[in-house]
Every structure is written in C-alpha cells, then in structure tokens.
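One protein chain omitted, others in place.
All chains are identified by letter, namely A and B, in their written order; residue positions are counted from 1 within each chain.
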Amino acid sequence: MLELAGVSKHFGGLQVLSEVDLCVPQGTIFGLIGPNGAGKTTVFNLITGLLAPNSGRMSFEGQDLLRQKPHQITRLGIARTFQNIRLFKEMTLLENVVVGTYRHMDYGLPGLLLGLPGFRAHEARARARALELLAWMKLDGKAHDLADNLSYGEQRRLELARALATEPRLLLLDEPVAGMNTGERAELMAEIQAIRARGYTILMIEHDMRFVMGLCEQIAVLNFGKVIACGGPDKIRSNAQVIEAYLGRDDEEHDVAPSAVVCANDGDAQ
Amino acid sequence: MDLQNFWDVYGNLVLTLGTNALLALSIWLTLACGMLAVANAAFMGIGAYTAALLTMKCGAPFALSLAAGIIMPALIAVIIGLPVIRLSGVYLAMATLAFGEVVRVFILNAESWTGGAMGLNGIPQYTQWWHVLLAVVLVLLALWRVRASKIGRAFDAIRGDETAASLMGVDVRTRKMQAFVAGAAIAGLAGALNAHLTFFISPGEFGFDKGVEILTMAILGGTGGLAGPILGAGIITVLPEALRGLADYRLMVNGVILVLIVLFLPQGIWDPARFKRWLVPKKAAHA
Partner (left out) sequence: MLEQQFVNALSLGCIYALFALGFTLVFGVLGIINLGHGAVFMVGAYAALMTVIHLNLPLWVAIIAAMIAAGLAGAAIDALVLKPLRKRGAPHLIPMIATIGTAIILNNGAQAVFGAGTLRFPFGTVPEEALQIAGVKVTALDLGIIVLSFAMMAALLLVMRRTQFGRALRAIAESPKAARLLGINVERLFFVTSLAAAALGGLAGVLISLNSNAIFPLMGQDILLKGIAVIILGGMGDIRGAMLGGLFLGFAEVLSVAYIGSDMRDAVAFGLLFLILLLRPQGLFGKVVQRKA
C-alpha cells in the first residue's frame, strides 16, 4: 500500500535518513521503532509532504507522493497524529473533528452563501460523523468543551478522532501512547485493533516495546537513519543488530533492554 | 432634536461609521486566517482612486465605478498576494506595510492622474445612506455565512495551526489567498463609497496611520466574531466626537485605549467566550 524506496534526507550536512526502504502492506499494523533521533518522525514528515526527500521514491496505492502538497496527500487517504499533539485549542472537540471532514464537504460558494439544502445536508452529515467518531473515542460527553481543557490522554484520542474524520485508508500514529498510564494504554491498544478491524492500515512510531510487540504484525527498526531490520515481532526481538542498537555498545549509557524502553520520549524534535 | 436635525448634524458621522465598519471587516478576514496583513488602507485607496477617476474622467455610472473600485484592488491583491502570502508573521506585516507605502508614494507621484499631494477634488457625491447600509449588511451576511461553513472552519484551523490544518486536507495557501483578496475587495468597496461621500480624497488618507486605525478597530472590538470589528469601528469613529472636550489630548486617548485593551482585554471588547464565563458559574477545573 505504502512504499518508500531509497529515501534519503539531510538537513545541511546532517544525514537524517539514508536509503530507507519501507513497504507497508494493506490491512496491517506496522510499527516503526528505533532509538531517539533515529529519524522516525522525519519519515512521517516526508510521507505527509511536510518535508521533501533529497532522493528516493515514495508511493501510496500506486500514486506518486513526491512533489504533492500536504493537503493533497491527505486527500489521497493518508492521515496522521503528532508526537507533540497539535489540536486546534481554541475550538471545541466537535469543531476539531468537523475540520477533519473538510475534504468531504462538497458544496460551492452559492450553496454556502444562500444556505441551500446541499450545504445543509453536507454540514449535518459532517456533524453526525464527527459525533460518531467522538463517541468511538469516548469523548462524546465533552463534544462542546474546548480542546484546550482536555487531559493528555483525551487529547491524544481527540487527535485520533480528528485524523479518522479525514476518512483515510492509511493512518500514521506518532507515539500514540506517550504520556499515558497503563490503563489508558491498554484501552488505546484495543482501540487501535478495532480501527484496524474496520479496514484501516496503520503505521505507527512507538517507544513502548510491549505495546509495539503486542500490536504490530510487522516492525521496521530505524537506527541512525538506516533501516537495520524488518520483520515480525519475534524476528525483531532476536535480531542482534536491534539489540545492539537499543543496548548500545557502551552498556553504561543505555542499560535498558528493549522490553524496558517504555517511556522514552524524543522530546519535541519535529 | 428631531430626526432630520440629527441627520443634518451627524449624518456624515454615521456614514463614516459604515465605511469604517467595512474596513474593520476587511482586516478581520485576514486576521481570521492568522495573517497580520496591513495593506487594507492601501487597498481602500486603490478602490477610492479607481472609482473616483472613472466617475470624474470617464463619466461612468456610479454602479460601474463601484464595481471597478472593488475589482481593481482585488486584482492587485492577487498579483502581490502570490509572493507575499508565503511570508509569515512579522515578515508578512512588514511586506504589506511596505506595499502600502509603495501605493501611497505612487499615488503621490502620478500627479497628472491623481492630483498628487493636492488630492482629487470635486468628486460627485453619489453615495446615498442606503448604499452604505446595504454594503455593510451584504458584507456582514456573506461573512456570517462563510464563518459557519467549511471555509470559516478552515480559516480557524489555519489560525490555530497551519501544519495541522494542511494535514486535514485544507489547502492553506489558496484559503489565505482568498481571505487576502476578499479583504482587499471589501476595503476597495469602502474606499469607493467613501470617495463619493467626502467630495475629496488625498493620498495621506490612505497611509500608515489609516492602516493602523483599521487594525485598531478590529483588535479593539475583538476578532473572535463579526460583532467585534463593527463595535470597534463604532468606537473609533464616535470616540473623537465624544472626547471633543479633551481638545488636543483626544487623539492621545486613542493610544491609551489601544494599549489598555491589549493589556487587559486580549480578545477585544466583544469576546463571546468571556461573556459565557460571566454567565455560566465556574465549573470545576479539568483533570
């Protein structure tokens, strides 16, 4: 479904990604993991068109993603959430999600100015869909609150609802459980499985190994901008290079096993 | 004092209020997209000169002059918008400010057409009170409809977070361009109406100070809704009359009010969220 071939990106002299190949098949939950600064979020920024790669090819369902603008990529059917949540804070929850339905509102200026039936039908449908998505994320009780007033876990769920409102086929999740407690994590894990069950494909960046291993069918490991391993959870767990990447050569610096890397955070390196 | 008397004394003030309301709404459009573009006074000037020249030199009917006064600034906005819209924050503010000066200096130097610093004198007074009223009502209605639509939501989203908005499928540049051009058209309409009201226009009326005044109206009233700019326009228009007693110090009061508003009412006077907080007792703080 999503294919990256030989994608490289550098900022000035700093090589962030080199020759990254990635293939996300339809209907999977695909995990992208790696130590801090490995370039994971950069991969997302490239896919969504926020950055342009220096070389390589990217395609989604056979359509070239290169030189497409972010809004065009969204319209192709890719949506994402952000590591450092980016909600529209001055809007209510409902309005946030309705913005997500933007590309499906098909009415012209006359319809809008005169309030024609087509306009009203589209608006009503968008609100209904938004409420449905909020209910799905268990936020419908707060539909008319301001997004700014939500707890951290709620904000992440709202961002997910907003991304789903664009009706994507591929959903990119950037550290969906960062900052959540164990209970919330378990809940979200079930939620993500439910989303997949409805036919969405999911590509996610996550640090919580238990979460990734439990959820993803396929995992790619990124280290210093290179994909060092790709495969099922078991294969990844036993891969020598992966273990080394996480443990580091110098044990004193990173004395944590993959399964213990739980709450690490990339900071706000966008 | 009966109505006729009132109108004889204050008629011009009321009509000025109308054109000022249009100007405040014109800058509201770009502010709603999170853009601080301060070229509205210049667009007003372009509209005013275009319409006045058509009327005076070509004897065009009023409707045609008005239409030209709307279309001309919109066209120029498209041309300068293409490069300028890319700029963000202060760079956009500075670029539009510079553009405003370029327009003013141009009008000043195109003497054979515009009369230069002496201005244009003897513009026929075609503007009737109901023209102004109709213009304000139509613009308000249109903006009110836009606000309640996907376009209004796109504006809000762009103001909140441009990147997130683009990833919701919003074509940020196109929407910003639309706001910029529509704002220019409304400012041009205000200029064209005003030119046929005041008999006389000169480049000084469309300079930096007018630009600041327009911005002040919108910020003072509040940009959270359409009522704000109208309220702000009302206050800025009426204030000099109300403060007549302060004589030389009254313009100073404008500045004091602007500073106080920015310091103590950051959302402007008309702030629905604040009204709601006043009406609804404080809820328990969120988790």
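Everything that follows uses one rule, which is that a residue touches a chain if its C-beta (ideal position, glycine included) is under 8 Å from a C-beta of that chain, and two chains touch if they have at least 3 such contacts.
Remember, predicted model here, so these are calculated numbers, not experimental data.
Considering the entire complex, the omitted chain makes contact with B. Between the chain not shown and the residues B:Val78, B:Ala242 or B:Val256, the one that touches is B:Val256.
Contact with the chain not shown here comes from a single listed residue; of B:Trp28, B:Phe99, B:Phe206 or B:Trp270, that residue is B:Phe99.
Among B:Cys33, B:Leu53, B:Val84 or B:Ala182, the one in contact with the hidden chain is B:Val84.
Counting the whole complex, the residues of subunit B in touch with the unshown chain are 36, 83-84, 87, 89-91, 93-95, 97-99, 101-102, 105-106, 108-109, 208-209, 212, 215-216, 219, 248-249, 251-252, 254-259, 262-263, 266.
Methods note: only the chains that are shown with their structure count from here on.
Put simply, the C-alpha centre of subunit A and that of subunit B have 41 angstrom between them.
For subunit B in complex with subunit A, the residues that touch the partner chain are 142, 145-146, 149-151, 153-154, 156-157, 160-161, 163-172, 286-287. By the touch rule above, subunit A contacts subunit B in their complex via residues 48, 50, 69-71, 74-75, 79-80, 82, 86-91, 95, 98-100, 102-103, 105, 107, 112-115, 119, 123, 126, 149-151, 162, 165-166.
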